[in-house]
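Just one protein chain is left out here, and the rest sit where they should.
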C-alpha cells in the first residue's frame, strides 16, 4: 500500500532531575533530543511503509528553533510529530512540544521544530533510498514544502564550507573576552549513544552542543542561564560508534540581554587513521541570563580582541538584528 | 470542576541497547518501569484535577503481570494508561503495552497491567488525600472495580505479615564490627558499560568499587562520607559484556579520622560455564566522615573479631602509618 499520509505521532516524557540545570529549568539540549527521537520514529516508520529495502532515517538538518517558554523538572513533555513534506530522498518532520504541569494541569507550548531526515539502506549504509511520497490534503502544502526544501538545500551547501577554523585555547584570559568563556568537551561515542546500526543519534549530538553552549554562557555571565533559540544545524556526515567527538563553544556576540555562542562539532575516527578528523556539525545557540525569580537580566558585554573575533561579532550582530526585525514583523504586521 | 472521567494517556518509548539483554530482548524490568511511569502521570493528574491540596500519586501495588510476547531493542513501545476505578483513597490504573517494529510496521500486545496508587499531600507526605471520583460509562464498571479493590486490599494485608525472613540472615552483627558494614553488590554488565569490543571500561568498574566502599563507610559511621584516596588498582583480566560482577567491600582499618575499606571484584561468566569465576580487581579505598559543614569528624573505631580481621587491621595500620610518614616527608623535607 503506502502513499497515504501517515498519522501523526504522540509521545510523552517526564522530566527528571538530571535533565535540568541547578535552577530546575530543563536543558534546551534535552528538549532537542526528545524532538529528534520523535522525528526518527515517524520518519523511519514512513520510509519503511512500502515493501522494499529496509532503511533507517538519519538526521540531516534541524531548522532554527525557538524555546518559547521554559520547562521544569517534574513536568511532562508532550511531543507530537507529523510528516509535512517529502522530496525524492528526504522527509520533513514538524514537531510540537508542550509542557504540562500535572499538579495544576497547566499546558504551554514550548517549541516548534522542523527536521529533515534521509533514509539510509540497512544493507549498505552509504546508499540513500527513495522516500514514499505523502499525500497532501491541500495542493498548496506540496508547493510550500517544496519551497522550504529548496531553501534549506541551498543553505546546507553553503554551510558545508563555512566552518573551517577551530577553537584555540588562550592563556589566562581577561573576563568578558572570547577566550575567557571558551570551552570544549570531548566525548567517546558509546553504544548507548547510537542507533542499532552504530551511528550517533542526532539528538545526542545536539544535547552535547547545548551543554557546551550552556557552559560558555554561564562562564561569561555567572548566573543561571537558559537556551532561547538554536540556529539551523546541518549534519554533514555520519558519526560512528567508537569515534571521539570534540564539541567546542565560543561566544560570538552579546546584545543587551542575549548571548550568541557558536558551537563546532569535530569527529575523530581515532582507531581508523585512514579517515581524517572532520567537521560534523555546527550551529549558533542563543542564551539568556535569568535572575532567581526567572526574570531576564542584562548580560556583560563581550569584548572581542582579535580581528577574527571582531568580524564574528559583527556577523552575530547582523543575525541578531535580522531576527529582531523578523520577529517584530511577525508581532506587528503592516496592514 | 473535576469528577468526570479523565481521558486516557498515550506515550511511547524507543528501546535502547541498555534496556535489553545480550540476545536483544528488552528486560521485563524496563517494561515495568515504563508502565509505572505512565501510571504515575495519569494518577497524579487525576488526583490534582480538583482545586484543593496538591498531591503526588505513590505506587501501592501492582497486580500480577504477564509478559505476552518479547520486545526487542530498536522497537518502539506504545504505552497507554486509563483510570478504571477510584476508591476514597486510591486509584486503579490499567496499562497496555504494545511493541511496534517501525521497519515492518508489526505491532504486538506485550503487557496488560493493573496498578494501584495513593495520593500523598505535598505539604505533609504522611497524609493521604481524598481521590476525586471518576464517572463510569456503565454502572457495572463501578461494581467490578469495587470487587477488585476489596480483593487487593485483603491480599495486601496478608502479605504485609508474610515476609518476615531475610536472605542470608547474617546473625545480626554488632555495630562497629566488620560484618556489620560489610556489603556486596552484583552488577550485570550491560552495553553502555563496555567498549566497542565488549569489554567493561575500567572506569565503570572503579565507579562501582567506590560505590560499594562508600556504602560500607556510611553504614559504619552513619554520616556523610567522602573518598579521600584510592590505593593502586590492578586489572588482572578483561570483563566481558553479559558477565555478572560481584563487588564486595569490608572495612579493614580505622584511624582517628579515616576508614580503610578493601574492595574485591569477582567476575562470573554465568552463561559461559567453561570459564570459572575469577578475581578481576581489588583495591583499598580510604574514606573520611564529614559534618554538615564539611569538617572532618572522628570515626567510630572498628572492632575486628576473627583472627583474619585482626590480621587485616594490622596490615591496614601499616599502610596508614607508611602513607602518613611519606606525606610528612613531602610536606616537610629534610635538608
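When the chains are written out, they are named A and B in that same order, and each has its own residue count from 1.
Here is the rule we use: contacts are C-beta pairs under 8 Å (C-beta built on N, C-alpha and C of every residue); 3 or more make two chains touch, one makes a residue touch a chain.
Predicted, not measured: the structure shown is a model, and the values here were computed from it.
Student: Among the options B:66, B:140 or B:307, which residue touches the chain absent from this view?
Tutor: B:66
Student: If I consider the whole complex, including the chain that's not displayed, which of A:73, A:128 or A:232 touches that chain?
Tutor: A:73
Student: In the full complex, which residues of chain A touch the absent chain?
Tutor: Within chain A, the residues touching the omitted chain are 16-18, 22, 73-74, 169, 175, 183-188, 211, 215, 218-219, 222-223, 244, 246, 268, 270-273.
Student: So which bits of chain B touch the chain we can't see?
Tutor: Its contact residues with the unshown chain are 21-23, 25, 27-30, 32-37, 40, 56, 58-67, 70, 115, 122, 125, 152, 155-156, 159-160, 163, 165-168, 182-188, 195-197, 199, 201-204, 206-212, 214-215, 218-219, 222-236, 238, 244, 248-250, 264, 266, 268, 270-273, 279, 282, 285, 290, 292, 294, 308.
Just so we're on the same page, only the chains that are shown with their structure count from here on.
Student: For chain A and chain B, let me know how many angstrom lie between their CA-based centres, rounded off.
Tutor: Whole-Å distance between the two chain centres: 33.
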